[in-house]
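Every protein chain of the complex appears in place save one, which is left out.
Letters A and B name the chains as they come in the text, with residue numbers starting at 1 for each one.
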Amino acid sequence: MTALLETRGLSKSFGGLKAVSDVSFAIDKGEVRAVIGPNGAGKTTFVSLISGRIAPSAGTILFEGDDVTPLPAFRRVQKGIAYTFQITSIYQNLSVAENVALAAHQPGGRASLEPLARVGLADRAGQIAGTLAYGHQRLLEVAMGLALKPKLLILDEPTQGLSDAEIDNFIGLVREVAKDATVLLIEHNMPLVMELAHRITVLDRGAILAEGTPEEVHANAAVQAAYLGTG
Amino acid sequence: MGFFPHLLLAILEGTVAAAVLALSALGLALVFGVMRVVNVAHGEFFMLGAMLAWWVAKSVPGGPAAGFLAALIIAPLAVGALAFVTERLLLRRINYDPEATIVATIGLMFVIQQLALTVFGADAKAVSAPFTYRIALPWFGFSGYKLFVVVASVFILLAVWWVLARTKWGLVMRVTQFDRETATAFGIPVNRVYSAVFVAGAALVAVAAVLIVPIQQAHYLMGLDPLLMSFIVVIIGGLGSIKGSVIAAVIIGMADGIISMFFSPTLASIIATLAVALVLVFRPQGLFGVATR
Partner (left out) sequence: MTARILLLHGAVIVALFLAQYVASDYAVLTLTRIMVLAVYALGYNILFGYAGLLSLGHAMFFATGLYAAALGVTRLGMAVPEAFLFAAVCGVIVSFVTGLIVLRASGVAFMIVTLMFSQAAFLTVLYFGDITRGDEGIVIKDDQRVFPVFGHAVNLADLLVRYNIALAFLALAMFLCLAVVRSRIGHVLVAIRENENRTAMLGYDVKRYKLIAFVLSGSFAALAGASYALLFAYAGSTLASIQYSIHPLLWTLLGGAATVLGPVLGTALMFLLVDFASGFTSASLLFVGVVLILLVLFFPKGILGTIRQRWLRWLP
C-alpha cells in the first residue's frame, strides 16, 4: 500500500543547527501516528516542513504519491493536508461560526455547523472566538481543521493547556476524527499517546530514534534513555 | 575644467554629502535599531535644529563663530526636549506599535512643519559658517568649512560607536535592541532606555543640522529630503546596524554627489529612492541587518 504521506531524506538546517536530519518517514492512510521526542528534538520543525510553512534544506515530501516539496503551504492545504497550530491561531475578533465558515471555504456565508458539533462547540456558534476559554479555542482550532475535510490532519500539541476532563474528551474526538482522516499527532502527554496512537515515531536531535507500536517504543532501551527515563 | 578635476570636485562633494548623510541618518538608525519604530518626524527634528541654529546665530552677539557654538549647545537641548515630550506623551501611549507610530509621527511632522512656517516664515534663511577658509586647489577653490564638517562627522560617528561598543550605556542599548523581554527580565528599565535613545537620536540630528546649515540654507520644508535620504541609508545599510548605515551613507552619498554633478539631482534622487525600495523588497535585512527576536 502506498503511504499517504512519505518523506525521503528530509533535512532542515538553520545556520549551523541541523534541526531535522535526514528523516525518512511514512504514514499510512487511516493511521493515528504520534511523533514524540524531548524538547528541541525537531518535532515542530518536522511538521512545519510537511505542512509547507518552511522550506526544506534537502529531501522530498510525497503526498498520495505526488511530490509536494515545491508547493507552498496553501496548495498543500488544498491537496488535503491540514495543520493546527501549536499556539492557538484562530480569528480572535470573528465569531466561532465565521471561523468555521472561513475554514470551510465559505467566507461570509453559512457553513455547516457539523464540525462544531463534532467538537462540542455548536452552542457557541455566535460567540466571538477571542472570548472563548482557552480549551474551547483549542477545540475551535480542531473544528476548523475538520471543516477543511482533510485527508491528513496534523495536530501540533493539541492538548497543551487543557484540563484533564478536556483531555479525556479529546481522546474520544481524535478517535472520531480518525474515522475519516489520517492523524499525525505531536504530543508530550505520554498516556494520551499510548492510548491513541497506532504507531509512534520518536525524534531525537532531528533524527528518528525509534519507530513502532506503543509497546515496542515503550520497551525500547534507547528511547527510555533519551526520553522516558525509567518509564 | 577638465574631466579629472571635475571628477575630483564630484568626489569631494560626494564625501561631504556622505558625511552629512551619515550624521542625519545616525539618529534614525539608533531609534529604529533599538526601538523598532520609524519616526517620520525625524526630518522635522533636523529642520528645527537648522532653524534654531539660524535663530541663535541671529540673536547671539559676537559673530558667526560664537553663534555656531551657542547653537551647538542650544539646538540639541531644545530638540531633545521636544523628543522627550513626544516619547512620553505619544509613543509610550500607543505602546510603540509600529503602524500607529508611523501615522502619529506623520501627524507630528505636519504639526512641526506648519508651526515652523508660522513662526519662522516661508523664506529660506542663510546662516554664515563659523569660519571661512578657502582651500586653493590648482583647478578650483574648495570650502574649508565643508571639510571641517566631514572631520566633525567622522568624530561624532566614532564617538557614538565608542559609546555603543565600549560603555555600559551602549551595552544596555544593544541588549534592549536584541530582545526587549530578556532585557526587562534582567532588570533593565526598557522604557527609560527607549526615552534616552529617542532623545539621543533627536539631539544627534539637531547637531547634524547645526553643522550642515551653513552649507545649505534653513527652510521650513527642508526636512523632507534628509528624512527620505536617512530612510534610504538606514534601510540599505540594514536596520539595526550602525556600521551598515555608515557604509551605506558613504556609498549613497558618493553616488548621489557624483550623479548630481554629472547628471541631475532629481535623477539621482529617483535612482536612490527606487534602489531602497527594491532593496527592501528583495533583501529586507539590508547589507548588514541585525537580526532581532
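Here, contacts are C-beta pairs under 8 Å (C-beta built on N, C-alpha and C of every residue); 3 or more make two chains touch, one makes a residue touch a chain.
Since this is a predicted model, take the numbers as computed values, not measurements.
Undergrad: Write down which of A:L102, A:L184 or A:I200 is the residue touching the left-out chain.
TA: A:L102
Undergrad: So which of B:P5, B:G63 or B:P98 would be touching the chain we can't see?
TA: Once the missing chain is taken into account, the touching residue is B:P98.
Undergrad: Of A:L4, A:I61, A:I90 or A:L162, which one is in contact with the hidden chain?
TA: Of the candidates A:L4, A:I61, A:I90 or A:L162, A:I90 is in touch with the missing chain.
Undergrad: Out of B:A66, B:L90 or B:V163, which residue would touch the omitted chain in the full complex?
TA: Of all options in B:A66, B:L90 or B:V163, contact with the hidden chain holds for B:L90.
Undergrad: By the contact criterion defined above, which parts of chain B meet the unshown chain? Give residue numbers in ascending order.
TA: 38, 90, 93-94, 98-100, 102-104, 106-115, 117-118, 224, 228, 231-232, 235, 264, 266-267, 269-270, 273-274, 276-278, 280-282, 284
Undergrad: Which residues does chain A use to touch the chain missing from this display?
TA: Answer for chain A: residues 51, 53, 72-75, 77-78, 82-83, 85, 89-94, 102-103, 105, 107-109, 144, 148 touch the chain left out.
Here, only the chains that are shown with their structure count from here on.
Undergrad: Chain A to chain B: how many Å between their CA centres?
TA: 50
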